[in-house]
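All protein chains of the complex are present and in place, except for one that has been dropped.
Chain IDs A, B and C follow the sequence of writing; residue 1 opens each chain.
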Amino acid sequence: MGGGLFDHIFAGRTIAPVFSDAAHVQGMLDFEAALAQAEAKAGVIPQSAVKAIVAACDASLYDLAAIGAAARDAGNTFIPLQAALAARVATKDKAAAGYVHWGATSQDAIDTGLVLQLRTAFAVLDDDLATYGRALARLARKYRATPMAGRTWMQQALPVTFGLKAATWLDAALRHRVRLREIRPRVLALQFGGAAGTLASLGSKGPAVARNLGRALRLPVPDAPWHGARDRVVEAGLFAAALTGSLGKMARDVALMAQTEMGEVAEPAGEGRGGSSAMPQKRNPVSCAAILANAGRTPGLAQTLLAAMPQENERGLGGWHAEWAVVPELFRLAGGALEHAVTLAEGMEVFPDRMAKNLAASGGQVMAESVKMALARKIGQGAAHAAIRRASGDAVTRGTDLRTALLADAEIAKALTAREIDRALAPENYLGSALKFIDGVLARRGRK
Amino acid sequence: MGGGLFDHIFAGRTIAPVFSDAAHVQGMLDFEAALAQAEAKAGVIPQSAVKAIVAACDASLYDLAAIGAAARDAGNTFIPLQAALAARVATKDKAAAGYVHWGATSQDAIDTGLVLQLRTAFAVLDDDLATYGRALARLARKYRATPMAGRTWMQQALPVTFGLKAATWLDAALRHRVRLREIRPRVLALQFGGAAGTLASLGSKGPAVARNLGRALRLPVPDAPWHGARDRVVEAGLFAAALTGSLGKMARDVALMAQTEMGEVAEPAGEGRGGSSAMPQKRNPVSCAAILANAGRTPGLAQTLLAAMPQENERGLGGWHAEWAVVPELFRLAGGALEHAVTLAEGMEVFPDRMAKNLAASGGQVMAESVKMALARKIGQGAAHAAIRRASGDAVTRGTDLRTALLADAEIAKALTAREIDRALAPENYLGSALKFIDGVLARRGRK
Amino acid sequence: MGGGLFDHIFAGRTIAPVFSDAAHVQGMLDFEAALAQAEAKAGVIPQSAVKAIVAACDASLYDLAAIGAAARDAGNTFIPLQAALAARVATKDKAAAGYVHWGATSQDAIDTGLVLQLRTAFAVLDDDLATYGRALARLARKYRATPMAGRTWMQQALPVTFGLKAATWLDAALRHRVRLREIRPRVLALQFGGAAGTLASLGSKGPAVARNLGRALRLPVPDAPWHGARDRVVEAGLFAAALTGSLGKMARDVALMAQTEMGEVAEPAGEGRGGSSAMPQKRNPVSCAAILANAGRTPGLAQTLLAAMPQENERGLGGWHAEWAVVPELFRLAGGALEHAVTLAEGMEVFPDRMAKNLAASGGQVMAESVKMALARKIGQGAAHAAIRRASGDAVTRGTDLRTALLADAEIAKALTAREIDRALAPENYLGSALKFIDGVLARRGRK
Partner (left out) sequence: MGGGLFDHIFAGRTIAPVFSDAAHVQGMLDFEAALAQAEAKAGVIPQSAVKAIVAACDASLYDLAAIGAAARDAGNTFIPLQAALAARVATKDKAAAGYVHWGATSQDAIDTGLVLQLRTAFAVLDDDLATYGRALARLARKYRATPMAGRTWMQQALPVTFGLKAATWLDAALRHRVRLREIRPRVLALQFGGAAGTLASLGSKGPAVARNLGRALRLPVPDAPWHGARDRVVEAGLFAAALTGSLGKMARDVALMAQTEMGEVAEPAGEGRGGSSAMPQKRNPVSCAAILANAGRTPGLAQTLLAAMPQENERGLGGWHAEWAVVPELFRLAGGALEHAVTLAEGMEVFPDRMAKNLAASGGQVMAESVKMALARKIGQGAAHAAIRRASGDAVTRGTDLRTALLADAEIAKALTAREIDRALAPENYLGSALKFIDGVLARRGRK
């Protein structure tokens, strides 16, 4: 129906097909095909019924629009699909048609279908996270010791290196890969409970069928169905949202550094990339915009999943339904943010000279803590803080650089020689453990 | 790209086309056509350029997929559309192509295009609200004095009437129509500021062009552009979300009354409506499910708009972009909830006998306050509350109805005759101002 | 219990007491006092009971901690308050105690009490909005023609004036005052329906008591109770959230302009304001931080109110309860953001020289559109856009300013004289309608 144009900008190109209408239908059909096989193997339905059912479990055989149209009254997409599937099977094997979806419920097919989609989505994200991590590691190594202004509260604070920035982005990305590994076995679980979660329709053969089904779909069989217990699906969605948030942090940093007045980095250039309809000189950070937009949209979607958790009884009304479009959207947007982040990490232009220039722009004020620490070793931290704050203010008032003000301050000049002051004012002398931090993160990545 | 199947269930069928890809493109083209006319009229561009531009401003002429594909790098959908528009104009009138989008910025076209879509959406919602109100008014009148159990904290409390329930739903619907009327002139405002909101590109002719443009599009011209001030768009979205919330309240009530054990109402029946893939007897409240799902999804989308408000400088990065898909989604879902609500209000089956049966089911406990008030007039409220609570407990403990327990209670029996007790136990004697409330709401509707 | 320390930073100092525990209790007691008077006047309770009840309706007489402790089991704060109130009345007039809260329900007192708090809160916000508007108007006038770089997508775009920025903030603030005026009559409505919204407990006297009660509390009496229809409360909360969002936009702008590298504005200085625990030179934009934090928190709270709308039956379970702490929090945070915004608007330091310097920093690139428009009048927009884009790129590649590149470009130099180029490169010549926009907004403010 709508909104496809915007998806081009915001959705991941690799992940979007995983959540297409056809893929949704195929997920449910994969469940149905495996179900027929699992039930035949357990002696629940005749083996003869399997072939025709399996052959019909191909999404390309169905009219998706007709299924959609019928879904409004049916209340879900599976019921019309089941009807269409049975009708198609019947054209080949009338008897087999009677064994379609035997003993299962819509939600078994819909949830398991989603799980199969999520399995692919997880693989896509994990791959892209690996690529992203590789690119960030390159940046971290290449600019390991490239000084730039560290900024806190959006004010220059102390020197850092651009490599440290990249390593910090990488650090978060590595944690997300670990999270993905942890949630995978919980999220990727078979849903199979029948109408009320008891598999009553299968008599005593429920566990055997479930085992066969899990094996066929390569999904673990949980201790019990989870029709009304949505924490598995929710944690998948929360993962996607938190990942997007971390990518948003990287995009925020890039957008700030790329401001015209900063000019420290630029998005990769390219024909048709980031032009303006009005201003010829513009090079808009379009990937940052897309990532930040997605980081703005995923929290509300994650909240929707959380708010939908208190579902009624064995299978709920409204809450589950709210998940259907929201989970795919979360992954489309997370995947889109990640693709844009890979573009940035791989193609970002970095301008160390502008970093150096900005670092120098405050006339040494950015080194105030450095001088304070040197001074504190002589006169104590409290006195040093006050003295440097005074000198810093003097520099501002008189329009001088900090060095001049420091030398002009009697208390400070008494405690520190000009040489000590100069040493304290050099950014490269005040990087502390930055390089060690970078190396630690890079080493952890190497160990994965 | 994806998710269309679910739209069939949740999106409004009348409102969805208002937010289709084609409608989005047409909105921007309507802006461009009107712009050319307005600028020609103000002498900014030659009159001769208008015809070719206007002729090309028809969405059906463009390859939406190509525009989408180019949008990813361009950063928005307008830039590739502008290129395609200019190319098409050029095939007819090379000179005219140079005057396409003269002096405007992407956001002028995108925002004004959205405003034009919202104008149609408002009309759709207002119509559907009128229909919904009419249907609710019918229910309120028909079941004005049909007693049923009022329930608070999901416990039977006192008798109400089904008409009062419908009147209360109507009451909220009427308020939403007033809100819509109030926000309309703020939301439906021209966006026209050029690249940085100064209309610098038009020299001194900005105001004249804006006036012409507003007149052509029948949109008021605000005092200043609002590229970075998003409260107008946000309030449109919040309206949609709050409306959906009120519809969700109605759906929640219906779903509770429709529980098998209550059976007081049922969703309209119909071939293919609300069946189950597993259980032949099921009649699932599918419209309630859709409305509640939408009422669960719109809050997160509204939150996204609110959170995106602090946009950077003259035109922001990420926040504005987050709005693009979210505003249409809000209206698709609000429109969908409203359509389902109309279905419910018009077709709901009502079972007064089940209402009466449920009202009687507590053995008179639901009339406890009624007896308390009768008793309080004799012995004071505190003592009466305690006495009735005691009798109520006795009835539960001994498995009798409340009447028996009341008559068996010495303190109560001393204060109230059996006749007084019977009068107090009759639901129809304890409806208070319910009918007056209904009449008040119906009268207000009549005055609109 | 907790979190009070953070309130010091984020909550409004004027509005916080409106939502204190004592004020919450007083709101309910004001309802009770007025109820007794209204019922006596209508002949529902004896006139003699009024005095003792009214005298006891003073929050300072009650042990709030004890009420809180009992509230956990009672399920709301009113039930223990009612018990305490009745007990206190009984010490003065045993008979009167029996008439406390006659015929009403907890929610009548809780909702009406909230409405009374909101009435005060609205007045506080409206006052502060007026002050904020005055301060912004001063800025808009003072810096009406002070050029600075307009920025879009966080890139320099075109010149604007600082006055236009202020006028745009003001524009939104004026709209919020109108909104406040519109929602006031809907939000500030009496809640009075008794246990199930029928006023059954008052027999036929419900309407008379409601009228008296509304008059006593100066609140309009709606057509019907709204226990389960929460759109009134929701719209109050949404107003607070949207207002905070607009303030967040202003804070975002200030924070960006105040970046060390920009230096265009600074937050008002002051002893103990914005210092750093580590860096002596830091002057952190603390009010921006608080406003942005609040603009980040209010959307989630607004969403909570929206998501809680589908409440069950006559009075719901959980949804209503979710509102209790959330509505006050929304107003505390909106009020806090507004106070900080007043601080900013009144005390902001503005550095026009830095604005000029930043405007010049791009070597004329920020004037690219201006030259493009001049050129377009000669060679058409498409050709002009391409030519200027080329020259702009040349300037970057060769490290020259735009003027040099323009003069060196054969196509451009042929179409424009050096003088025309210079005229097009002067920011003051390219402000378009900026001053008109400012004047329009200021005039609208004047008309209020």
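Quick note on the criterion: a contact is a pair of C-beta atoms (placed from the backbone, for glycine too) under 8 Å apart; a residue touches a chain by one contact, two chains touch by 3 or more.
Note that the coordinates shown come from a computational prediction; the quantities given were computed from them, not determined experimentally.
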Practice problem: List the displayed chains that the omitted chain touches in the full complex. | Solution: A, B, C
Practice problem: Based on the whole complex, identify which of A:19, A:62, A:102 or A:143 touches the chain you can't see. | Solution: A:102
Self-check item: Candidates B:166, B:265 or B:289 - the one touching the absent chain
Solution: B:289
Quiz item: So which of A:30, A:111, A:128 or A:171 would be touching the chain we can't see?
Solution: A:171
Exercise. Identify the residue among C:29, C:166, C:195 or C:342 that touches the chain left out of the display.
Key: C:195
Quiz item: Just one of A:50, A:216, A:265 or A:302 touches the chain that is missing; which is it?
Solution: A:302
Practice problem: For the chain that got dropped from the picture, name the residues of subunit A it touches. | Solution: 75, 86, 95, 97-103, 105, 150-154, 157-160, 164, 167-169, 171-172, 175-176, 178-179, 182, 186, 194-204, 206-207, 210, 222-232, 234-235, 238, 241-242, 245-246, 248-249, 251-253, 256, 292, 295-296, 298-300, 302-304, 306-307, 309-317, 369-370, 373, 376, 379-384, 430-434, 436-438, 440-441, 443-444
Quiz item: Considering the entire assembly, which residues of subunit B contact the chain that has been omitted?
Solution: 149, 151-158, 255-256, 258-262, 275-276, 278-285, 289, 300, 303, 307, 358, 361-362, 365-366, 368-369, 372, 385-386, 388-389, 391-392, 402
Quiz prompt | Where the unshown chain meets subunit C, residue by residue | solution = 1-11, 16, 19-21, 23-25, 64, 67-79, 82, 101, 103-106, 194-195, 201, 248, 251, 255, 270, 272-279, 284-286, 288-297, 299-304, 307-308, 317-319, 321-322, 324-326, 328-329, 332
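Criterion: only the chains that are shown with their structure count from here on.
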Quiz prompt | Averaged-CA centre spacing for the pair subunit C and subunit A, given as whole angstrom | solution = 31
Quiz item: If you average the Cα atoms of subunit B and of subunit C to get two centres, how far apart are those centres in Å?
Solution: 23
Exercise. Would you please write down the residue numbers of subunit B that are in contact with two or more other chains?
Key: 75, 101, 103, 105, 194-195, 201, 248, 251, 292, 295-296, 299-300, 302-304, 307, 317
